[in-house]
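Structure provided below as structure tokens; questions to follow.
The complex appears here minus one protein chain, its other protein chains still in place.
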Amino acid sequence: MKPIRFAQAITQALDEEMARDEQVILLGEDIGKPGGSFGITKGLLDKYGESRVYDTPISEEAIVGAALGASMMGARPVVEIMFNDFAALAMDQIVNQAAKIHYMSGGRLSAPLVIRMLCGTNGSTAGQHSQSLEAWFTHVPGLKVVAPSTPADAKAFLKAAIRDPDPVMFFEQRMLYNTKGEVPDEVEPARLAEGKVVREGSDLTIAAYMKGVHQALEAAEILERDGISAEVWDVRSLVPFDRDGLRASLERTGRLMTVHEAVVRSGFGAEIAAIAAEEMFDLLKAPVRRVGAHPTPHPYAPQLESTMLPSVERIVETARELVGATEKVA
Amino acid sequence: MKPIRFAQAITQALDEEMARDEQVILLGEDIGKPGGSFGITKGLLDKYGESRVYDTPISEEAIVGAALGASMMGARPVVEIMFNDFAALAMDQIVNQAAKIHYMSGGRLSAPLVIRMLCGTNGSTAGQHSQSLEAWFTHVPGLKVVAPSTPADAKAFLKAAIRDPDPVMFFEQRMLYNTKGEVPDEVEPARLAEGKVVREGSDLTIAAYMKGVHQALEAAEILERDGISAEVWDVRSLVPFDRDGLRASLERTGRLMTVHEAVVRSGFGAEIAAIAAEEMFDLLKAPVRRVGAHPTPHPYAPQLESTMLPSVERIVETARELVGATEKVA
Amino acid sequence: MTTAVDGRLDQETLVGLFERMLLIRRFEERASEYRLAGHIPGFLHPCIGQEAAAVGTCAALGPDDVILSTHRGHGHMLARGADPGRMYAELYARVEGYNRSKGGSLHMIDTDLGFLGANGIVGGGIPIAGGAALQQKRRGQGGVAVSFFGDGAANQGAFHEVLNLCSLWKLPAIFVCENNLYGEFTAQSEQSPVADVADRAAAYAMPGVIADGNDVLDVREKVAQAVARARAGEGPTLVECKTYRHRGHYEGDMCAYRPEGELEQWLERDPLVTFPARLVSEFGVPEEEIEAVRAQVEQRLDEAAEFAAAGTFADPAETFEHVYVDSIEGKALR
Partner (left out) sequence: MTTAVDGRLDQETLVGLFERMLLIRRFEERASEYRLAGHIPGFLHPCIGQEAAAVGTCAALGPDDVILSTHRGHGHMLARGADPGRMYAELYARVEGYNRSKGGSLHMIDTDLGFLGANGIVGGGIPIAGGAALQQKRRGQGGVAVSFFGDGAANQGAFHEVLNLCSLWKLPAIFVCENNLYGEFTAQSEQSPVADVADRAAAYAMPGVIADGNDVLDVREKVAQAVARARAGEGPTLVECKTYRHRGHYEGDMCAYRPEGELEQWLERDPLVTFPARLVSEFGVPEEEIEAVRAQVEQRLDEAAEFAAAGTFADPAETFEHVYVDSIEGKALR
């Protein structure tokens, strides 16, 4: 057990799964010798050779298609899409093809592939390299969607995603790549279905994922000083979504806030809020609150970008309002 | 004032706007002589000529790009995407380009284009010709999203969309094409921001759009016999969304159900439910309920498809539960 | 009965090609009747007229090869040896269908035949074929992947990306373009300035070959060369089959867009007329054998239709199966 970077955890998961199963292959732009734009696949071409690591042309649709076709025939491809914004170029293969093939074939074919996508801003990366588009994929039956927040989860979930028989969209938030965390020497693949309480609390539940978890934890520290006890629940798996986990937390707290970097409107926070309002209404003592990016494209200027994006301060403020508001009501 | 078909209302809006403004041009597959796959543009090529109606190759990305580039330079293009499923092939141009150009340019450019898209099943049209993907676009700041339910609204909203300075995603549900409704002889463009109460009620609000409105109205008739008074609120404009209209309705009813044909998970009903749970929590007497397609791809077999899709029966049942549930609580 | 004819094909094989083409023709003609009679919901895109391209191509393939098809895919699947009964059953929306009534005409799939799917997205199968070719190469057993697509699909971005990628990696892929002169209701000449799709192969440093798409032997020959090249590790080939669909784009299309006389000209080259004539005159197949094939095909299709009609409808609970391979608790994930 030693602390490693989030990015390293991804590399380790790929490496270990490639060692375990020769059907695990990688496809993506610049992922060969150069090791990808973010160095994730560094060394893997040398280690596993050209029939395992495919450095592709800049052709997102063909890349996903190549993974899909290979997966139907027994490969376990892992695609790297450099930024999730570029998934816009491969939506047909992801949504109309990969997501549906098992169903449309009446169970005769399946597409065990993973699409790794970087998401979120890297600081002034502006309109086309900063989005967080995970909500789109959660709307598509047939896809699973994973969004880890720690190196240990990144590793365990990626291993699980690779072994999973269905297409899994695997989100990696850029801003987490350099964060460190303990990762056990032997990591078992996670079950792709469970959220996790990462901090216990009694006044409100903050359901967050990826960087949002870290922001929520920071906020929880600050709130504690105010006497507000925030539980932080790491969603981790968006599809399947851990309803029982959410319910258990709301049973303790009765208040819900969602946090993600994606735009709030029609973001996955809406789905979480709707689930709560629909299935856990009796547990809610206060309005649900959503914290996320305001609905604008990503501006280039740092101070505009930080206005747009969710922050620890906004989480803290919202939590205060939320807890305060209930007191008014009660 | 005479009843016309929904499809005709679309044609009339196009025709009238083309007559009014020679910068209004049409682009799409088979839309020239053949008048499009559904006959919407029949006669418009003959009437307005080849510099107004562009019958394109099967190249969705290039089509949207062509509209976008032309729109930046003064044209008012209206694109027909035959089925919204095929928008998956043009997501880059829609989402990364058209939606963001006004913002990224700091207000120096704009993209006044309309993308008309057929959505919903046409009966056993299966996995790739039946989806309702409007929620994706509501998640993208910079796009407006419209979803009319009647011929009159279709005409007024399409005219407004064409005159609108921003990119507008205009959804046309296939199953509505042959429905009839009164359309005034002179239709003024609608304001793209307002929902509408189409049936008043006091026990619950059904927020629905497109075919969902018709199903909700039918359900409301049935519920009335049970002594349940349902208000049907036609969302019409998803972005911008009419918060005030929703609030006003919930003030009357205190209960909310959403209805759309799209898959429930991360559908636009989630956003509506979240808005209610967030901003109108004090008005809610009961859990919010969402009715929509179950989260599966669209099956081919009719009885499977009708199991997947929302129905009047499901709306009625859900309403009964909803009103019953509250009575239990109260 | 199995005398070698042209040095490669014996009479039995030749008659077999005719039988397959006729099976497709009659399957489609009947499907259209069954649809009119209300047995088949959804879309139907008949491939009547294009049988030689389907059969010629599949005749050049081996059992380990795989196929990706299109919205006009019944012919490809039958040419590959599919059971018309299970196909009708799928169209009739019965669980006995190839895909338990979940796919229908646009999404028919049979893994046993290496038939990896029709496709409702124009050009949508091409990238998948690229991936299948990649895996064929990785397997190293000489298998190829065939991608059928239309002239209209050749203007989709996917075509470009995949041909580039497959040529770059020398994948064993065969791109078979069925150029039937139309995409929906619009002539190919109004969709591209290039009449011969095969001319696009040069842009990917791959051979581009034109076959007479109404001549099953020519198609077979050209595709066989492409397959040999692919199996030898030399990479993909683009084979364009010039052909024509006799019917509308889909059942119900009245073909108002066709210039007068065009159909008539093509009917003269109808493979279901010309090929049996050649079998008799050129290859010495007795007329009676042709007639026997006709009778067999009708009988087979009678049985197929009966099989379909006798099939059962899926239980509505099946709606929630097959969303995921390991559906949690057997239900669709919410």
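As written, the chain order gives the labels A, B and C, with residue 1 at the start of each chain.
One rule holds for everything that comes next: contacts are C-beta pairs under 8 Å (C-beta built on N, C-alpha and C of every residue); 3 or more make two chains touch, one makes a residue touch a chain.
It should be emphasised that the depicted structure is a prediction, and the values quoted were computed from it without experimental measurement.
Undergrad: Any idea which chains on screen the missing one touches?
TA: Taking every chain of the complex into account, the missing one touches A, B, C.
Undergrad: Specify the residue from the set C:Gln50, C:Ser69 or C:Ser192 that touches the hidden chain.
TA: C:Ser192
Undergrad: One chain isn't shown here. Among B:Asp85, B:Glu134 or B:Asp166, which residue touches it?
TA: Hidden-chain contact among the options goes to B:Asp166.
Undergrad: In the complete assembly, which of C:Ala203, C:Ala256, C:Val273 or C:Ala292 touches the absent chain?
TA: C:Ala203
Undergrad: Quickly run down the residues of chain B that touch the omitted chain.
TA: Answer for chain B: residues 25, 51, 54, 56-57, 59, 61-62, 64-75, 77, 92-93, 96-97, 100-110, 112, 141-142, 144, 164-166, 193, 239-241, 243 touch the chain left out.
Undergrad: Which chain C residues touch the hidden chain?
TA: Residues of chain C in touch with the missing chain: 155-161, 164-165, 167-168, 190-194, 199-200, 202-206.
Undergrad: For chain A, which residues lie in contact with the unshown chain of the complex?
TA: 29-30, 32-34, 37, 55-62, 85-86, 88-89, 123-129, 264-265, 294-297, 299-304, 307-308
Definition applied: only the chains that are shown with their structure count from here on.
Undergrad: Does B-C or A-C have the larger number of C-beta pairs in contact?
TA: A-C
Undergrad: Relative to chain A, which chain's C-alpha centre is the most remote?
TA: Chain centre farthest from chain A's centre: C.
Undergrad: Suppose each chain is reduced to the average of its Cα coordinates; what separation in Å results between chain B and chain C?
TA: The computed centroid separation for chain B versus chain C comes out at 36 Å.
Undergrad: Report the inter-chain centroid distance for chain A and chain C in whole angstrom, where each centroid is the mean of the CA atoms.
TA: 40
Undergrad: Out of chain C, which residues touch more than one other chain, so two or more?
TA: 99, 101-103, 107, 119-121, 124, 157, 323, 332-334, in rising order.
Undergrad: Which chain B residues sit where two or more other chains touch them?
TA: 85-86, 89, 126-128, 265, 295-297, 299
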